[in-house]
Every structure is written in structure tokens, then in C-alpha cells.
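Here is the structure we will look at, set down as C-alpha cells.
Below, a portion of the complex is reproduced, with chain positions unchanged.
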Amino acid sequence: MYSEKVLEHFRKPSNMGKIKNASGIGKVGNIVCGDVMWLYIKVGENSKGEEVIKDIKWQTFGCVAALATSSVVSELAKGMTIENALELSNEKIVKELNGLPPVKIHCSLLAVDALHEAIYDYLEKHNRPIPEKLAKKHERIQKELKEIEKRYKDFLELEKRLEK
Amino acid sequence: MWKGTAKTKKGANMIYLDNAATTQVRSEVIEAMLPFLDKKYGNASSLHSLGQEAKTALEESRAKIADMLEAEPDEIIFCSCATEANNFALKGLAFEAKKQGKDHLIVSKIEHHCVLHTAEWLESLGFRVTYLPVDEYGVVKLAELEEAINEKTFLVSVMYANNEIGTIEPIKEIAKICEEKDVAFHSDAVQAFGKIPLDLKKVDMLSLSAHKIYGPKGVGLLMKRKHLRIQPLLHGGGHEFGLRSGTENVAGIVGFAKAMELALKEMPRESKRQARMRDKLIKHALQIPESRLNGHPKKRLPNNANFSFRYAEGESIVMKLNEHGIAASTGSACSSPKLEPSHVLLALGLAPSEAHGSLRLTLGRYNRMEEIDYVCKVLPEVIEELREISPFWHKKS
């Protein structure tokens, strides 16, 4: 069901790990859904003086598609200007992976969301203006998260029980 | 081309630990089937000699199987798979029961999807369904069963053993309750047959599938007691005592009978041998931190081991193992992978991180202890690798 490209990323994912003192962190997904991505970015300047994603790392709990999309998003975004990174779409990710099974398309969404959330986090922390589109997206992501937590309250309680 | 009868067979050089999903057809079974694909191709309904030859093979298989299930030959209805057998049992009885004013059925929460989704479809037609809870090991709660039965109940369906977690249900006790309350009892024994001895005296309907016991895909059966009237699911030419129409898959049925015969013959030895491998797997897997065994520690199929490894996602575990030449599964191998965690694990009360981190290893007659040793070595590495990438694990450590 997975393309060879997906499997390659799954076998040898790029940029996995954590950035200490990251410029921004995006945390998306929820354990109840089985996919969680944390994405770290380090923002810097390129030779032209533009703000770019100097470094990027991620930690993902999830299926093959979740791991592969994390990896490919990190590869694509690395070195990109913030502006361009905000234009990154899940179609682009799916295409880059030579397609994903229909049931797994949501994973590509998740990876792009994680990147954009990290950028939001960076912009907010630095009191920078937040583009309207990004603000809306952030709102949607947070709302969805709340809804899931509400809907699966009992299920999440079980998780808390385990943590003890 | 078919080269004959290796005693130990292997496909694609893998260590195949997904025998609950399907099994390799035995050489003896292929050999029993071939004449009915080739020279003995008659339609069992045809009057001429070729037809009668097929008919004879069909009826001999039926008689053999009836014998193995302590049933009469006309209580064995061949069909295309256990999914069909289960749909047939539930819908066939439901449409008949409706005429008698009964509209309630009871199924356990951990039935296979083909029972659960059939029950849901019947609900959409106005039937009422009780989904019976199980305890933390997946054992059906007998007291709740007794309470759930009412005068409108026409059927209780509880599987003999669960396909994901391997838990064996208290079939004798359930059958007794059903008998006392005069309710029909159906059991899906797809995973149990050939692994443990079955006690079928008080079971009214039973579903089996050939491809789970080294027979071919595309053949199943419903054993249905004569006293029980049900409606056909497939209407037509009136095959199988008018209960299941469609030209009989003679080759498949002959193979099925052969597979059943051999499974029963080898059961005493194989179940012990496989249980030893299973126990080794369990012992080693539970040494991995934050792991748990799903299903009953004792009342479980000899060939089933099911684990949860927190913070290592199931599909990724399976695919990592695949990279190491090990074929495994996360839960059932039903349709294409879905997003929800297994309904069986949820019914046990597992937390999200456990339900998403499950691995099912199911043994078969072609597995060897050396293979298990290898798996015991690889598995901890795979779990470790995946946890390395996971945000939660780092948070903890």
C-alpha cells in the first residue's frame, strides 16, 4: 500500500530528534488518534538576509505515513524562508512521497500542521505579526484538539491512570 | 508449477507470525484439491457421471466434516468464508425470528467485525442489539449475559476464541445459559478450530473458515442444527439443502475437509509445540519496559501472543519487523488499515497509548523455535528504535 518513497523515509527518516532552545515548537495530533508530532524549528537568516528555517527536527509517534511525512516535511522545509514554509501544502507532501493511501492522507495534513504551528509559536513568542491565514489555521488546530479531548474524555482518563 | 510436498514450507523467506490472518495451504490440501480443478471438474448438480463424481466428493467431504463436528451431514452448509457464515447465521435467523415476533440479539463487544457490523445492519432495520461487555482479559461477563436475555431474544453470538487477543470464551457456560433460556447460540470458531478441542453439543450454529487452518481462501461453512429454521442469505438454485445457493466450490470443499482432518490429527502435538513458542515470546516481550500482554494469561489460544508497547505505534512496529523479515500484525488483518484503534483492545479498557501500540504474533505449524529466538532478539530493538523517535518516550526519560 505504501510507495517505495514512503518506505525509504520510514527506513531512514531525516532530521529526527529534538532542538534544544528551539525558536518554535509545533505540537499536533493526539494520542487518542494514534498520531502525535512534535516539530522543532531554529530560525536564522540566510545570505540574503531573509528569515529562514536554519534547522528542523521532529519527534513523532505514529504510523508509517506519519513518520514518512514528518521526515519529508523536515527535508523540504529545511532552509526555506518562513514565507515559503507557510506555503507548503499537504498536496506537495503527498506528491513528494509518490502518493499515500487514501486513509493515510490525514497524516500529510498533520505534518504540515506541525510545521505551521512551530512557525506560529516562533512568531508569537517574538511578538511578531501573525498572518491572518496562519492565525486561522492555528485556531482550527486548537479547536480540533479541544474537541477530540472532549469527545474522548473517558479514553484519555485511562491514559492518565497509566501515568500514575 | 506445483512441485509437491515439502514438509516445512515457507513463503518469500519470511518468518511468518501472522497465522491468525491466514495460513499457507498445506501440500496435502493442494494435492487433494487439484483433481477437482483439473479432471474432475463436474458441477455437483449435474446428472451425468462427471457431475455425480463431484457430488460424491462433495458429500464425502460433508460427511467427514459432520463427523468431526459431531453433527449430521445435513447440518453442514458450505459457503464462501466465515464472513458469509456469520452474516448468514445472524441475518438468516433474524429474518426468521421476526416472523415469530422476536427482534433482539446479543453479541459480545469483541466479536469479529463481520458479526458486529452485521448486528449493526440489523439494528438499522429495526432489530435491537445488546453488545455484551468483557472483562480486562476479554472474557465475556456471564452475569451480564444472563441479564441481557429477554423474551424477545432470538440469538446469542459469542466467538469461541478471539482472533486478536486469543482469549478463549466460556462457551460451555454460555451454551448452558442459552439452553436454559431457550435462545439459539451461535459461535464463531474460526480461530479455535484445530487449536483447542471444541465442545459443540449445545452449540446451535458454528462458523468456520478454511484458510485459517491451512486450507484455501474462499471456503467456509456454517454448522446449523436441524431444529433451527433460518432463511437463506443467498437465494437461487437451492443448493446446500436450499439454504445456500451457488455452484459448490468442490475443490475448495474437498481441501477444507482435508485441512480440518489434518488439523485435528496434529492438534495435540502442534498445540503443545506452538504454546512453547508462544510462552517464550511472551516471556521475552514482557521484559521490554512498559509492555503488557493483552488477553487472558492462561485461557488463551496456544498460537496467540498479543502485546502493547506504549509509545511505539502498532503499524510502525509491524513495518519495522517486516524490514527484519518478520511478518506480524497489529490487531486483526481485516480490511485495509483504519484509523481507529482495535475495538477489541478498547473493550478491554486499554488506554490510548496501549491500544495504538499493539502487536499480534500468531504462530503456525511451519514455525520453528529458531525463528522465535530471532524474533526475541529483534523485537526489543524495534520497539526501542520507535520509542526513540517518539515525543513521549523522551519526555519520560
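All chains are identified by letter, namely A and B, in their written order; residue positions are counted from 1 within each chain.
In this section, a residue touches a chain if its C-beta (ideal position, glycine included) is under 8 Å from a C-beta of that chain, and two chains touch if they have at least 3 such contacts.
Source: prediction; values computed, not measured.
*Asks:* Each distinct chain appears once here, so what's the real count of each in the file?
*Replies:* A x2, B x2
The criterion applied here is as follows: only the chains that are shown with their structure count from here on.
*Asks:* Go ahead and note the Å separation of the Cα centroids belonging to chain A and chain B.
*Replies:* Centres of chain A and chain B (C-alpha means) sit 39 Å apart.
*Asks:* Provide the residue numbers of chain B that touch chain A in the complex, in ascending order.
*Replies:* The touching residues are 310-316, 319, 323, 336-339, 341, 346, 349-354, 356, 388-392, 394.
*Asks:* Which residues of chain A touch chain B in the complex?
*Replies:* Residue positions touching the partner: 1, 7, 10-11, 13, 16, 18, 27, 31-38, 59-64, 66-67, 101, 103-104, 106, 152, 155-156, 158-159, 161-162.
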